[in-house]
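Below is one structure. I have some questions about it.
Here the complex is missing a single protein chain, while all its other protein chains stay put.
Our next item is chain A:
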Amino acid sequence: MSELTLTVMRLGFLAVLWLFVIVAVQVIRSDLFGTRVTQRGAARRGGEPRTQRQSAPPQQQRRQEGGRGGNRQRRGAPTKLVVSEGTLAGTTVALQGQTISLGRAHDSTIVLDDDYASSRHARIYPDRDGQWIVEDLGSTNGTYLDRTRLTTATPIPLGAPIRIGKTVIELRK
(Lines give C-alpha, C1' and ligand atoms only; values in the text may rest on other atoms or scores of the structure.)
Protein backbone atom coordinates (compact mmCIF):
# COMPACT_ATOMS: atom_id res chain seq x y z
CA MET A 1 0.00 0.00 0.00
CA SER A 2 1.35 3.39 -0.82
CA GLU A 3 2.80 5.54 1.91
CA LEU A 4 0.42 8.38 1.11
CA THR A 5 -2.72 6.28 1.55
CA LEU A 6 -1.52 5.01 4.90
CA THR A 7 -0.66 8.50 6.12
CA VAL A 8 -4.06 9.76 5.06
CA MET A 9 -5.74 6.82 6.80
CA ARG A 10 -3.68 7.37 9.94
CA LEU A 11 -4.67 11.00 10.18
CA GLY A 12 -8.20 10.13 9.09
CA PHE A 13 -8.55 7.68 11.94
CA LEU A 14 -7.47 10.28 14.48
CA ALA A 15 -9.89 12.74 12.91
CA VAL A 16 -12.90 10.45 13.14
CA LEU A 17 -12.00 9.37 16.68
CA TRP A 18 -11.88 12.98 17.80
CA LEU A 19 -14.99 13.79 15.80
CA PHE A 20 -16.80 11.14 17.83
CA VAL A 21 -15.52 12.67 21.06
CA ILE A 22 -16.62 16.14 19.97
CA VAL A 23 -20.06 14.95 18.90
CA ALA A 24 -20.42 13.19 22.25
CA VAL A 25 -19.49 16.38 24.09
CA GLN A 26 -22.08 18.25 22.02
CA VAL A 27 -24.68 15.78 23.24
CA ILE A 28 -23.57 16.42 26.82
CA ARG A 29 -23.97 20.17 26.36
CA SER A 30 -27.70 19.78 26.25
CA ASP A 31 -27.54 18.20 29.70
CA LEU A 32 -25.20 20.81 31.11
CA PHE A 33 -27.27 23.70 29.86
CA GLY A 34 -30.51 21.85 30.23
CA THR A 35 -31.91 24.19 32.84
CA ARG A 36 -34.04 26.96 31.50
CA VAL A 37 -34.03 30.32 33.22
CA THR A 38 -37.11 32.33 32.45
CA GLN A 39 -37.68 35.85 33.66
CA ARG A 40 -41.39 36.01 34.17
CA GLY A 41 -43.44 39.12 34.58
CA ALA A 42 -40.73 41.50 33.57
CA ALA A 43 -40.97 40.75 29.90
CA ARG A 44 -44.71 41.01 29.80
CA ARG A 45 -44.97 44.25 31.68
CA GLY A 46 -41.79 45.97 30.70
CA GLY A 47 -42.93 49.40 31.84
CA GLU A 48 -43.93 48.53 35.37
CA PRO A 49 -41.47 49.02 38.18
CA ARG A 50 -40.46 45.93 40.03
CA THR A 51 -41.93 46.57 43.39
CA GLN A 52 -41.31 43.21 44.94
CA ARG A 53 -38.52 40.75 44.71
CA GLN A 54 -38.92 37.10 45.22
CA SER A 55 -38.50 36.37 48.90
CA ALA A 56 -35.63 33.96 48.51
CA PRO A 57 -32.98 33.82 45.80
CA PRO A 58 -33.61 30.96 43.46
CA GLN A 59 -31.35 28.06 44.12
CA GLN A 60 -29.93 25.97 41.37
CA GLN A 61 -32.16 23.07 42.13
CA ARG A 62 -31.85 20.52 39.42
CA ARG A 63 -35.26 19.07 39.56
CA GLN A 64 -36.31 16.45 37.15
CA GLU A 65 -39.97 17.06 37.45
CA GLY A 66 -39.98 20.50 35.92
CA GLY A 67 -41.33 20.93 32.49
CA ARG A 68 -41.73 23.42 29.74
CA GLY A 69 -44.36 25.33 31.65
CA GLY A 70 -48.05 24.92 31.17
CA ASN A 71 -48.78 27.12 28.20
CA ARG A 72 -52.11 25.53 27.58
CA GLN A 73 -53.55 26.49 30.98
CA ARG A 74 -56.62 28.67 31.04
CA ARG A 75 -56.23 32.29 31.99
CA GLY A 76 -56.05 32.99 35.68
CA ALA A 77 -55.01 29.46 36.51
CA PRO A 78 -51.75 29.00 38.40
CA THR A 79 -48.90 27.78 36.25
CA LYS A 80 -46.34 26.94 38.86
CA LEU A 81 -45.83 25.93 42.42
CA VAL A 82 -43.20 27.92 44.30
CA VAL A 83 -41.49 26.94 47.52
CA SER A 84 -41.12 30.24 49.34
CA GLU A 85 -39.71 29.16 52.70
CA GLY A 86 -37.72 26.24 54.02
CA THR A 87 -34.66 24.44 52.77
CA LEU A 88 -36.07 24.13 49.26
CA ALA A 89 -36.91 27.87 49.00
CA GLY A 90 -36.75 29.03 45.41
CA THR A 91 -37.71 25.74 43.87
CA THR A 92 -40.48 25.93 41.36
CA VAL A 93 -42.40 23.11 39.82
CA ALA A 94 -44.42 23.69 36.69
CA LEU A 95 -48.04 22.67 37.04
CA GLN A 96 -49.02 20.56 34.09
CA GLY A 97 -51.97 18.68 35.37
CA GLN A 98 -49.90 16.18 37.27
CA THR A 99 -50.36 15.26 40.90
CA ILE A 100 -47.61 16.74 43.07
CA SER A 101 -46.81 14.71 46.13
CA LEU A 102 -45.03 16.25 49.06
CA GLY A 103 -43.27 14.42 51.83
CA ARG A 104 -40.07 12.88 53.01
CA ALA A 105 -40.48 9.76 50.87
CA HIS A 106 -37.83 9.68 48.20
CA ASP A 107 -40.29 9.24 45.38
CA SER A 108 -42.24 12.37 46.26
CA THR A 109 -42.37 15.09 43.62
CA ILE A 110 -41.03 17.52 46.22
CA VAL A 111 -38.89 15.68 48.73
CA LEU A 112 -39.09 17.61 52.00
CA ASP A 113 -36.02 17.43 54.19
CA ASP A 114 -37.93 18.44 57.27
CA ASP A 115 -38.32 16.72 60.63
CA TYR A 116 -41.91 17.92 60.91
CA ALA A 117 -43.01 16.41 57.62
CA SER A 118 -44.36 12.91 57.24
CA SER A 119 -43.07 10.62 54.53
CA ARG A 120 -46.26 11.03 52.53
CA HIS A 121 -47.49 14.32 53.83
CA ALA A 122 -49.79 15.94 51.34
CA ARG A 123 -50.59 16.09 47.69
CA ILE A 124 -51.68 18.78 45.31
CA TYR A 125 -53.73 17.84 42.29
CA PRO A 126 -56.12 19.39 39.80
CA ASP A 127 -59.75 18.38 39.88
CA ARG A 128 -61.86 17.98 36.77
CA ASP A 129 -62.30 21.73 36.28
CA GLY A 130 -58.59 22.42 36.55
CA GLN A 131 -58.94 23.85 40.08
CA TRP A 132 -55.94 22.87 42.18
CA ILE A 133 -56.70 21.00 45.34
CA VAL A 134 -54.48 20.35 48.35
CA GLU A 135 -55.14 17.29 50.47
CA ASP A 136 -53.47 16.20 53.67
CA LEU A 137 -52.58 12.51 53.52
CA GLY A 138 -53.00 11.85 57.25
CA SER A 139 -49.76 13.50 58.24
CA THR A 140 -48.64 13.67 61.86
CA ASN A 141 -48.12 17.40 62.11
CA GLY A 142 -50.73 18.55 59.66
CA THR A 143 -50.87 20.73 56.60
CA TYR A 144 -51.91 24.36 57.01
CA LEU A 145 -53.58 26.51 54.38
CA ASP A 146 -53.09 30.07 55.61
CA ARG A 147 -53.68 29.49 59.36
CA THR A 148 -56.17 26.67 59.26
CA ARG A 149 -55.26 23.04 59.52
CA LEU A 150 -56.64 21.03 56.66
CA THR A 151 -59.15 18.32 57.36
CA THR A 152 -60.50 17.73 53.87
CA ALA A 153 -59.30 18.28 50.35
CA THR A 154 -59.43 22.05 49.87
CA PRO A 155 -59.13 24.22 46.75
CA ILE A 156 -56.04 26.44 46.79
CA PRO A 157 -56.51 30.17 46.19
CA LEU A 158 -53.76 31.78 44.13
CA GLY A 159 -50.89 32.87 46.36
CA ALA A 160 -52.22 31.36 49.58
CA PRO A 161 -49.39 29.89 51.66
CA ILE A 162 -49.51 26.17 52.34
CA ARG A 163 -47.35 25.33 55.34
CA ILE A 164 -45.83 21.93 55.98
CA GLY A 165 -43.40 21.98 58.89
CA LYS A 166 -40.90 24.69 58.03
CA THR A 167 -41.70 24.63 54.34
CA VAL A 168 -44.15 27.09 52.79
CA ILE A 169 -45.33 26.64 49.25
CA GLU A 170 -47.74 28.64 47.17
CA LEU A 171 -49.25 28.56 43.70
CA ARG A 172 -48.47 31.40 41.38
CA LYS A 173 -49.33 32.43 37.89
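One rule holds in what follows: a contact is a pair of C-beta atoms (placed from the backbone, for glycine too) under 8 Å apart; a residue touches a chain by one contact, two chains touch by 3 or more; residues count from 1.
Simple rule for what comes next: contacts and distances are computed from a predicted model.
Going by its UniProt record, the hidden chain of the complex is named "Cell division protein FtsW" among "Autoinducer 2 import system permease protein LsrD", "3-oxoacid CoA-transferase subunit B", "Cytochrome ubiquinol oxidase subunit I" or "Cell division protein FtsW".
Residues 1, 5-7, 9-14, 16-21, 23-25, 27-28, 31, 34-42, 45, 48, 50-54, 58-69, 80, 82, 90, 92-94, 97-99, 106-107, 109, 111, 125, 127-128, 158-159, 172-173 are the ones on chain A that touch the missing chain.
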